[in-house]
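I am attaching a structure below and will ask some questions about it afterwards.
One protein chain is absent from this view; the other protein chains keep their places.
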Amino acid sequence: MELNVNKTVADIATLVGGKVAGDGSFLIDKAATLKEAGPADLSFLGNQKYAQAAAASQAGCLLLPQGAESLACAAKSRIFVEDPQFAFSQVLAMIVERQPKSPPSLDAKASIHYQAKMGPGVSVGPFAVVERGAAIGEGTTIGAQCYIGENAKIGRFCRIYPQVVIREDCVVGDRAVIHSGTVIGADGFGFSPDKKTGKHRKLPQVGNVVVGDDVEIGANVAIDRASVGSTKIGSGTKIDNLVQIAHGVKIGPDCIIVSQTGIAGSSELGHHVVLGGQVGLVGHIAIGDGVQVGAQSGIMSDVPAGTIMFGYPARPHRESFKLQALYGRLPELFQAVKQIKQKLGITDGSKA
Amino acid sequence: MELNVNKTVADIATLVGGKVAGDGSFLIDKAATLKEAGPADLSFLGNQKYAQAAAASQAGCLLLPQGAESLACAAKSRIFVEDPQFAFSQVLAMIVERQPKSPPSLDAKASIHYQAKMGPGVSVGPFAVVERGAAIGEGTTIGAQCYIGENAKIGRFCRIYPQVVIREDCVVGDRAVIHSGTVIGADGFGFSPDKKTGKHRKLPQVGNVVVGDDVEIGANVAIDRASVGSTKIGSGTKIDNLVQIAHGVKIGPDCIIVSQTGIAGSSELGHHVVLGGQVGLVGHIAIGDGVQVGAQSGIMSDVPAGTIMFGYPARPHRESFKLQALYGRLPELFQAVKQIKQKLGITDGSKA
Partner (left out) sequence: MELNVNKTVADIATLVGGKVAGDGSFLIDKAATLKEAGPADLSFLGNQKYAQAAAASQAGCLLLPQGAESLACAAKSRIFVEDPQFAFSQVLAMIVERQPKSPPSLDAKASIHYQAKMGPGVSVGPFAVVERGAAIGEGTTIGAQCYIGENAKIGRFCRIYPQVVIREDCVVGDRAVIHSGTVIGADGFGFSPDKKTGKHRKLPQVGNVVVGDDVEIGANVAIDRASVGSTKIGSGTKIDNLVQIAHGVKIGPDCIIVSQTGIAGSSELGHHVVLGGQVGLVGHIAIGDGVQVGAQSGIMSDVPAGTIMFGYPARPHRESFKLQALYGRLPELFQAVKQIKQKLGITDGSKA
């Protein structure tokens, strides 16, 4: 997509609620990264790690954090805002808004059951399947090659990208975004060992998945249906790619689940929980509101609200960092004990 | 799905082989979770962690483990069984059995090659592709938008959910269940470095995947075809979502592979192996019968039959648990050594 801005610095400052330093009448051409922006373009400094890149950038206008007034840079104009990354995203959103939109249409190549309920302004792409009794809310787009199972309900103004599977009886709220390759409502992984035969007997998985409003789910995610009742994703929660959410899990509102994390069956998360990438949670545990878990950590038991956890197995992060530091000092500890034993004349054959 | 039971407590006790306490003539309305069950409903206590929830449940009838006769609860009727979760699943299976079933059909919107062999009672959903020479056994359902490659063989009474890919020459046994988004038979990850150019040269992957009878495979799983010969999944083995099984792996019968686990090339598992979630196995190793591996563990070498492994890198679980406990006590150990050094007048500048 061409990121043409075509607004003056002053216009942009008004849009993002920022304060201009330099030439406000300057007309911005494009939005671009620090590296790629030219003398007519807009960029931003969103992370102090990139302060040098900002200083070296050829951008004509930079969105900068308040307090960065002294940053030396090539930009003729600067706009100071509280959150430059978000301000830049507001400019991008303006550009996206201007793009021509296709009128809604039910593609003739889709397979839509005559007993499916389609709201006004719904789009369904080619080779999508909408089964009997499914209901798609106003203004929702079902991408090409999606599968919407029997009696599934999708809310209003959702964006379901190509090749998503939403199995029978599952429910998605309003304004949800679901990316390609994601499977919602596959059977939970439930088997019971038959002690006599050693065979694993399947436990029926006849519940569903309920996804709240304003949820975003990345690509190739798997959220399993509950055995009975519902697997739940709270409103406003955002889930990254390749995440596994097992049957019966309940995730509260406004959580962030980073990619490749797995949550085992029936565990419950409060609101505003943040799980880093590749985190694992065992089943049947409770994670309190606002808990944050560092990447690759393993959570094996309940975590009280507000705790920051890290490590494998996870511990409160200060304790975990301290232990890791001591772990790195094991060679000197072994050395010290060896020296003490020599001094004391302990020669027991132990290697420590 | 409505979980209407519409049977008396006595009927249910007969179905599950349990013993009634209380009113056996009581007519059960629905099957439900402990939290959601009302005074006319059936629920169960499947895990001692939920004993309080069972005590607090409004369920009219509870399936309870033998020995829980003294549990105080609101249930007017109780049924005591060996395995309440399995008993409850038998009730669910009865409900599923009663659901009306669509007659088998080859959807007119599917693309089925005229040289594909279709058994009696096969269903193929819309936009599915069945290539030349593929064979689908009696009573098997191929979901919408599935891809069945040339000369692939699918057994009898399988359930292949929408958007599964089974590549050319792969074989699936009878009664297998494969969930959406799973890819069977993509090329194994095999490259050979060319020392002169630094380029990775592709090694042809011309083997296949052979999946046994009664295997269940979750959503978004990847099982690669062997370079030569077969990648094998033993009969009765159950594989959870997002699992990676590399080329040439051989998994024995009746194993359990929990989600997001990865098994590198050519490793071999015996029967009844259990791998927890997010486990990693390196390639070219042998895992004995009945081995159990804890979640997130990393297995780097052969494991003898019957061993329980845990940790990264994994060790026998008792050793691993002991080492983790000692790890948590490193601060006191460093403190003790410091104290000893003071007492002995050792002042070598080391920090330990």
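We call the chains A and B, going by the order they appear; numbering starts again at 1 in every chain.
Definition applied: contacts are C-beta pairs under 8 Å (C-beta built on N, C-alpha and C of every residue); 3 or more make two chains touch, one makes a residue touch a chain.
These numbers were taken from a predicted model, which means no experiment stands behind them.
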Of the residues listed, B:Ala31, B:Leu242 or B:Ala295, which one is in contact with the missing chain? B:Leu242
Using the definition of touch stated at the top, determine which of B:Thr33, B:Ser57, B:Ser77 or B:Gln278 touches the missing chain. B:Gln278
Had the left-out chain been drawn, it would touch subunit A at residues 1, 3, 31-33, 35-36, 47, 49, 83, 85-86, 88-89, 92-93, 95-96, 107, 109, 125-127, 143-145, 161-163, 177, 179-181, 214, 216, 218-220, 236, 238, 240-242, 254, 256, 258-260, 272, 277-278, 295-296, 312, 324, 327-328, 330-331, 333-334, 337, 340-341, 344, 346, 348, 350-352
In the full complex, subunit B touches the hidden chain through residues 111, 127, 129, 145, 147, 163, 165, 167-169, 181-183, 186-187, 189-192, 198-204, 206, 220-222, 224, 227-229, 242, 244, 246, 260, 262, 264, 278, 280, 282, 284, 298, 312-313, 315, 322-323, 326-327, 329, 332-333, 335-337, 339-340, 343-344
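Here, only the chains that are shown with their structure count from here on.
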Please tell me the distance, in whole Å, between the geometric centres of subunit A and subunit B computed from their C-alpha atoms. 25
